[in-house]
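A single protein chain has been omitted from the complex, and every remaining protein chain is retained in its original position.
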Amino acid sequence: MSAEILSKLVNLLSFVALGLTILLILRARLEGQVRAFALQSFVLAFLSVLIAIYTDSFQLFGVGVALVIVKVVVIPRVLNRAVAKIGISRVAAPYLGTAPALIVCVLLAIIAFYVMTPIASSNPLPTADAMPLAFAGVLIGFFIMVDRRRAVTQILGFLMLENGIFLLALLMTYGVPFIVEMGVFLDVLVAVLIMEVFVYHIKDNFDSIDVGELGKLKE
Amino acid sequence: MLHDILKTPIVTESLKSDQPTAIETLAQQIDSRARQRFGRSLQIRQVDAGSCNGCELEIGALNNPYYDIERFGMHFVASPRHADCLLVTGPVTRNMADPLKRTYEATPGPKIVVAIGDCAYDCGVFAHGYGVVGPVSAILPVDAVVHGCPPEPRAILLGILAALDKTP
Amino acid sequence: MEIAIEFLQLAIVMFASPLLVGLIRKAKARLQARRGAPVFQLYADIRKLLSKETVVSENTSWLFRFTPYLLATTMMLSALIVPVLSTRTTLGFMGNIIALIYLFLLGTFFLALVGLDAGSAFGGMGASREVAIAALAEPTVLIAIFGIALRAGTTSLDGMITRFAAEPLLMLNTGHLLAFFAFFIVALAENGRLPVDNPTTHLELTMIHEAMILEYSGRYLALVEWAAGMKLFLFLTLLSNLFFPWGVALDNTPVALVIALVALAIKLVVFVGAIALLETSVAKLRLFRVPELLAGSFTIALLAVVTAFFLR
Partner (left out) sequence: MAVDSSFMSELLVATIVCLGAGALGALLTNRSAKAARIVGCGGALLGSIFALGFGLAGLAGGSLRLYFPDLLPIGGAALGIDRLSAFFVVMIAVAAIPAALYGIGYTRAYEGNHSLGGMGFAFNTFIAAMILVPLAQNVLTFLALWEVMSLASYFLVITEHEREGTLGAGWVYFVMTHAGFAALLLGFLLLAQATGTAFFSDWHVVAVGVDPRSRDLVFVLLAVGFGSKAGVIPLHVWLPRAHPAAPSHVSALMSGVMIKLGVYGLVRVAFDWLGAGPIWWGGMILVAGAISGVLGVLYALVDTDLKRLLAYSSVENIGIIMLGLGAGMLFQNAQLPGFTGLALVAALYHTLNHAAFKSLLFMGAGAILHATHTRNMENLGGLIKTMPQTAILFLIGSLAIAALPPFNGFISEWLTFQSLLVSFHIAAHTINLLFTLAIAALALTSGLAAACFVRAFGISFLALPRSAAAGMAHEVEWTIRAAMAALALTCLAFGIAPSLILAPLETTVFDLIGTHADMKFDLSALAVNGDFGWLAPLWLALGLIGCLAIIPLALRLIGATNRRRSHESWGCGRALQTARFEYTATAFANPFKRVFALLYRSVKELDVEFHPESRYFVRTIEYCNEGRLIFEDALYRPLLRAIESVARQARTLQSGNVHSYLVYILIALVALLLLTV
């Protein structure tokens, strides 16, 4: 597999990942959002396997497999369970409407391009071209956490942010060592489980998962 | 959405297999005869002149996968301007008499009128009601009448065909 | 020779477009577990309509009687510009892709006027919605065009197709695919397909395109339907040849033309399947959600341009 094809493929897949992040804004139903996340994680796994083949590093391959197990299978399960348990929750309106949110996403993407292109151009790896996309994924994930009110959506925003960071590392340095990656995965898993518990509590106390309701805790 | 798209064809498969033979045979004749009239293309406009909506249900059934009237080149349209055939249901009430006439006027010729159901034929149980003007034939030249309260979809199909056969 | 090919392309667009519509209907019927109308139904409909009387509202003006001819005209003219089979089109010099967009806009303009002509509330409603959607779709179209023009280095249809046909790994090019998606959404909106407009609706209040032609009958209706079919055919041809330029004849040898014809047929069938799937699986958007859809397509187009700039 030549470097050119690899970089093209990496660009494309990173873009699919980014698109799935943006899809989180368009999809109203939580199930769909979870599915988007699972799909994105799968794309990342595919990407890391691709790079593993290119660099024939066994570690990266392992990372890909672990990614599939943790983020494509386990976490979506957990989240779906949460969603099911919450039931049809009252849809809390986001702070921004769909169209403005999309515009913000584009702006974030452009900013990411501005910030990352110089860094990417100084990086010799064939995968470096896509770094701005990964960074845009990080920013937009963050934006989702800010913009959306439903706790589950926010968790997903956080997870996608994390995916973006993973992708960034993957593109910059062909990924961090296996052990570190494992550690990160476990952290994320734990974090998700804790958040799930939180969601239940919010749900029980305010019988809605609109984090805006948390404001009531003040008095 | 992705999921739905992946799911859709499977649903179709399961339904498409059981096409009833009785309808098939009827379909064969209808198909052959429908060819000659209106060049195998018939746009239908349905007018409710005061019906109890029983007939509407049966007419609606013509569109379902079971009867699927479209395969005969027949199609329900949104405007009498597009139509060749008016399906009129119910006894003609005072309020609907004039609109019914206007609809007929608005339909470009050549056109056929089919009265659907007993009410359309002789006002059925509503006969001599204070709000009822009379049967459809009192307002429009009717080419064919379909009896029944309500008539079943295949009867309606046959009625339309009868009307088609009458047209020169 | 070349002029002959030109008119061959025109003939294909003129006579194959009803078949395309028929195919979409058939595919949809199949997906809805129905037999559906035969694929040649639209020909029968048109033939019948041409032999029927026309009823013209007494409130209408000459515009009402003139517009169907103009619609068909704009579409035929566009068919002369779009490279259906070959990029070596003699009349292609009449205009580039932007001229093409404006030709379509000309048709929309008159159709909307006709919607207002009869003075019925439905027509006005349809006209207002149609122009709103057309206007909101415009930026996406031009930005998507920009996105591919700056990679092809030209805005002439023939030129763009030739360049892309020569480009390896085209399908791995992000900007290209993004531009395609943006253009595809716009194509759906412009042709009044789901999820923007429901071509088979009977409910006046949900209509857009249908509402404007409620008044038409007989030969005028035939022309309008036919023009709509040609528009769809042209948009899909444009999509398939511009973004997937495989098999388009780069020179006018008979073999190349035959290959091009087959390739076009295959691509169109794929699109038919896609549209049928889409229209059976998604519901019509509320009218005031449509801008969001178009905003989304605009976003995609913008990203296409941005990537093309930064990743070039």
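Brief remarks on what is shown
Order as written gives the chain letters A, B and C; numbering starts at 1 within each chain.
To be clear about the criterion, a contact is a pair of C-beta atoms (placed from the backbone, for glycine too) under 8 Å apart; a residue touches a chain by one contact, two chains touch by 3 or more.
Keep in mind that what you see is a predicted model, and the values were worked out from it rather than measured.
For the options C:20, C:125 or C:275, the residue in contact with the chain missing from this view is C:125.
Considering the whole complex, the residue from B:50, B:108 or B:150 that touches the absent chain is B:108.
From the options C:42, C:82 or C:143, the residue with contact to the chain not on display is C:143. Within the full complex, the residue among C:41, C:96 or C:174 touching the omitted chain is C:96. Mapped onto subunit C, the interface with the missing chain covers residues 50-63, 69-70, 72-74, 76-77, 80, 91, 93-96, 98-99, 102-103, 105-106, 108-109, 112-113, 115-125, 127-129, 131-132, 134-139, 141-143, 145-146, 149-150, 153-156, 159, 204, 214-215, 218-219, 222-223, 287-288, 291, 298, 302, 305-306, 309-310.
One chain is missing from the display, and on subunit B it is touched by residues 79-81, 98-100, 102-103, 105-106, 108.
In the analysis below, only the chains that are shown with their structure count from here on.
Every chain gets a centre from its CA atoms, and the centre nearest the mean of all protein CA atoms is that of C. At the far end from subunit A, in terms of centres built from Cα atoms, lies B. The greatest number of inter-chain C-beta pairs in contact is found between B-C. Rounded to whole angstrom, the centroid-to-centroid distance between subunit A and subunit B, based on C-alpha atoms, equals 54 Å. With each centre defined as the average position of its C-alpha atoms, the distance from subunit B to subunit C rounds to 33 Å.
Shared interface positions of subunit A, defined as residues touching 2 or more other chains, are absent.
For subunit C, no residue reaches two or more other chains under the stated contact definition.
Those residues of subunit A that touch subunit C in the complex are listed here as 4-5, 8-9, 11-12, 15, 22, 26, 97-99, 102-103, 105-106, 109-110, 113, 117, 129, 132.
The residues of subunit B lying in touch with subunit C in their complex are 1, 4-5, 8-9, 11-12, 15-16, 19, 38-41, 43, 65, 68, 70-71, 73, 75-79, 81-82, 84, 106-110. By the touch criterion stated above, subunit C contacts subunit A in their complex at residues 169, 172-174, 177-178, 291-292, 295-296, 299, 302-303, 306-307, 310-311.
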